[in-house]
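Then we have chain A:
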Amino acid sequence: MDNAALKERILGLVPDAEFQENKQFLTFIIPPAKFHDFAIILKSEADLAFDYLFCLSAVDMVKYLEVVYHLESVSHKHQLVLKVRTEDRENGAVDTVCDIWRTAELHEREAYDLMGIRFNNHPDLRRFFLEEGWIGHPLRKDYVDEVNIVEF
Partner candidate 1 sequence: MKEVINLPVKNIEEEEYHINMGPQHPSTHGVLRLVVSLQGEIVKSLKPHCGYIHRGIEKMCEKDTYPQIIHLTDRMDYLSAHINNHAVCLLVENALEVEVPERVKYIRTIIDELNRIASHQLWWCSFGMDMGGLTCYFYGLRDREKILDIFEESFGSRLLHSYYTPGGLMMDIHPNFQANVKAFIKYFRKKIKDYDDLLTGNVIMQLRTKGVGILSREDAISYGVTGPSGRASGFACDVRKHHPYGVYDKVDFKEIMGTKGDTFERYMMRMNEMHESMKIIEQLIDNIPAGDYSAKMKAVIKLPAGEYYQRVEASRGELGVYCISDGNKTPYRMKFRSPNFSNLSALDHISRGVKIADLVAIGGSLDYVIPDIDR
Partner candidate 2 sequence: MNFSLYDFTSFNQWIDKFLYDHLPAFWAIAVEMVIIGVAILLFYALVGLFLVYAERKVCAFMQNRVGPNRVGPYGFFQTIADFIKLMLKELIYIKNADQLLFNLAPFIVIIASFMAIAAIPFAKGLHAIDFDIGVLYVIAVSSLGVVGILLAGWSSNNKYSLIGAMRSGAQIVSYELSVGLSLVTIIILAGTMQFSEIVEGQRDGWFLFKGHIPAFIAFIVFLISSTAETNRGPFDLAEAESELTAGFHTEYSGIKFAFFFLAEYMNMFIVASIAATVFLGGWMPFHVGSWTGFNHIMDFIPPFVWYIGKTFFVIWVMMWFKWTFPRLRIDQLLTLEWKYLLPINLVNILLMAFIVLMGWHF
């Protein structure tokens, strides 16, 4: 499916998805409430078949936090980028997708650890790199750590 057809298809599935201009990938911002059901459809529908989640990134956009999902269909070779935004910085949560794409399990733990995004229904949401009891989430823009960050 080419990008134009894919765009129609996705807007048909989630009408309130917000299209975002991007040269490289077809990008949509999905409302968090509908995200999990939409993700299941993306993987299961035969003409979409987005079965390969090749990147999951967490981004601190200062006002809110954002999770970016890079998806590819191995059979159809089309790609898609989804973004899910939390309400605000502190108590935003996103539904987990690790029941759909297993690779998300560690990626979500990383995102939780370094960016502080909580994932609902994640089987084992603990810190991944940092020790338990670490205060703060280092990849956030407002993170200050006088002890460990070397300033040049």
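Just so we're on the same page, contacts are C-beta pairs under 8 Å (C-beta built on N, C-alpha and C of every residue); 3 or more make two chains touch, one makes a residue touch a chain; residues count from 1.
How were these candidates chosen? In short, all candidates are chains of the complex that A comes from, given by their letters.
All values derive from a computational prediction rather than experimental measurement.
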| item | value |
| --- | --- |
| Touch assignment for chain A within the complex, options 1 or 2 | 1 |
| Candidate 1-touching residues of chain A, taken from the complex the two chains share | 22-25, 27, 51-55, 57-60, 68, 70, 74, 77, 81, 101-103, 105-107, 110, 114, 128-131, 138-139, 152 |
